[in-house]
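This is the structure I have questions about; it appears just below.
Yeah, one chain of the complex is gone here, protein chain that is, but the others are all in their spots.
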Amino acid sequence: MSMPKLSLRGVKKSFGPLEVCKNISIDIQPSELICLIGGSGSGKSTLLRCINLLDPIDDGEILLDGVDISLPGYDPNPVRRKIGMVFQSFNLFPHMTVLENIKLAPMKVKGMSSAEITSQAQELLERFGLSDKADVYPDRLSGGQQQRAAIVRALAMEPEIMLLDEVTSALDPELVGEVLDVIRQLKTQGMTLMLATHEMSFAREVADRVCFLDDGKLLEIAPPEKMFTAPEHARTRQFLQRVLHRERLQ
Amino acid sequence: MSTDTNTARGKSPARGLTRRQVYERKAKQKSLIIAAVSLAAVVILIYIIVPLAPGWEGVKRSFFNWAVLTKTFPKMLSAFVLDLQLFFIAAPLIFALALIIALMRNVTSAALYPLRLFAIVYIDVLRSIPVILTIYLIGFGIPGLGLLPPYNSPYIWGTVALVLAYSAYIAEVFRTGIESIHESQRSAARSLGLSETSMMRYVVLPQAIRRVVPTLVNFLVALLKDVALLSFIGPVELLRQAGVYKSLFANFTPYVGAALIFLCATIPAIRFADYLMAKQNAERSR
Partner (left out) sequence: MKRTLTTLAAILLASAATANECSTGNTLTADTLTIATGNPAYYPWVIDDAPESGNGFEAAVAYAIAGKMGYDNAHVAWVRTSFDGAIQPGAKNFDFNLQQFSILPERAEVIDFSAPYYTTTKAVVVTTANGKDMTPATLSGMKGLKFGAGAGLSAATFLESAVQPMASTLLYDDVANTTAALQANQVDAVIFDLPTALFVTGVQMDNGKIIGQFPTDVNDSPDHFGLVLAKNSPLTACVDAALSALQADGTMATIEDKWLASGAGVPVIDMSK
């Protein structure tokens, strides 16, 4: 097997007395799609934020292409150019149009010219069906369009890994599909992806491996067929029973 | 709210109003009539009753003296130009300094703690002292240290005093604005690789400042009135000019004239602030 794109080794993170990530280790291969599942408060979001260096970890290592990026004092900005991230909500900057949102970071971080990035951004918008929204302000977009625009914005930085933190959780059910389509598209293009999600059937469909987090621990990691049919841990079974039952009702 | 306007636009292509629209239109007409009648009643009462007061003739002579007003008004108007000049010099300086102080107040790194401490002390001290005292202390005190003309001018130090006092207030306004920006906006900016400076400049401040514009306009109105406080350390602006005329004519009409001038200058600004506030509320509820 080649060198993992991203490796977490014994990652620990606490907020005060509250331990949120307890000794988490995973290797993620290039172009792999990892789904993080687990109840709320299980540590999915924190883990993603730690990888993006938004929250510093207390102990352990995070290796990007074999380089430890979690060393205290390591400059986070070059890392974030390689690792894009999209959040549950309030991603877009409301005082800028969609195009301006996309152009900001490439211009200010990578020093690209406005003309260069504009044509690139328009290409991306086209690819994700948002070309008519370039000059629209975020408050004129539907929730699904906002999340797609946020993903496009992250892609404009040409990241090697994308972290998606429950990007469909705040959406009305009928808008979830269009965002999931975008994620499928990313996978097809070979992007390395880590996503925290509540969409179990989607995870089952697209994930290469699924991680079940429970109370800050990585309890189980398995290919989706195994995770969803024959999980090893009782806690995993309980969780899946609960959410799958709910999903069937919907 | 938006659904109301939609139905209003959508369902009345030709004359045909919905039942609700007819009802609301009638209710609105009725309340307009009531408002007009009650306003008229109040005005008439004031117009009739006040002159019946035994001292009305004296008050009229001392406060609403047409002859005194016409004699003093032109020169008071030109004295107001000084107020405006001082205002337009002070206002940009205040905003610039306030922004710097607010940013200092907001620094989180331990190495820069002295900056933060300075900003906290600055804001606390200057907000606690009445503006007039700051003007006295700085306007008379600093030139008294032995500065030579023209650097001891009361115009300079008076303006400095106003800038210090107001920047402390406005720094707090900016800080409130900065803190009102949702944490995920900062996360989003950081995750794009933006530096702290770029995040502040391109993401947080533009939103924060937009949010506090109505408050800022209100402070500008207050500033325009407080420029008059500089008259205590010498400059003959509108309030002082009115005072001189009051003394000369032993009559308060010049003060009424000064009030009129201030009204004409500030009312549009106040209305504008209200308009901005209403617009923002509408945007937020959308």
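Every chain is named by a letter (A and B) in the order it is written, and numbering of its residues begins at 1.
The criterion applied here is as follows: a residue touches a chain if its C-beta (ideal position, glycine included) is under 8 Å from a C-beta of that chain, and two chains touch if they have at least 3 such contacts.
Quick caveat: nothing in here was measured; it's all calculated off a predicted structure.
The chain left out here touches which displayed chains?
B
Which listed residue, B:Ile33, B:Leu117 or B:Leu248, touches the chain dropped from view?
Result: among the candidates, B:Leu248 touches the missing chain.
Tell me, which residues in chain B touch the chain that this view leaves out?
55, 58-59, 61-63, 140, 143-144, 147-149, 152-154, 231-236, 240, 243-244, 246-252
FYI, only the chains that are shown with their structure count from here on.
On a C-alpha centroid basis, what's the spacing between chain A and chain B, in Å?
The computed centroid separation for chain A versus chain B comes out at 46 Å.
Give the list of chain B residues in touch with chain A in this complex.
182, 184-185, 187-195, 198, 202-203, 206-207, 210, 283, 286
Taking the complex as given, what residues does chain A use to touch chain B?
Residues 49, 52, 54, 76-78, 80-81, 84-85, 87-95, 104-105, 108-109, 139, 150, 153-154, 157 of chain A touch chain B in their complex.
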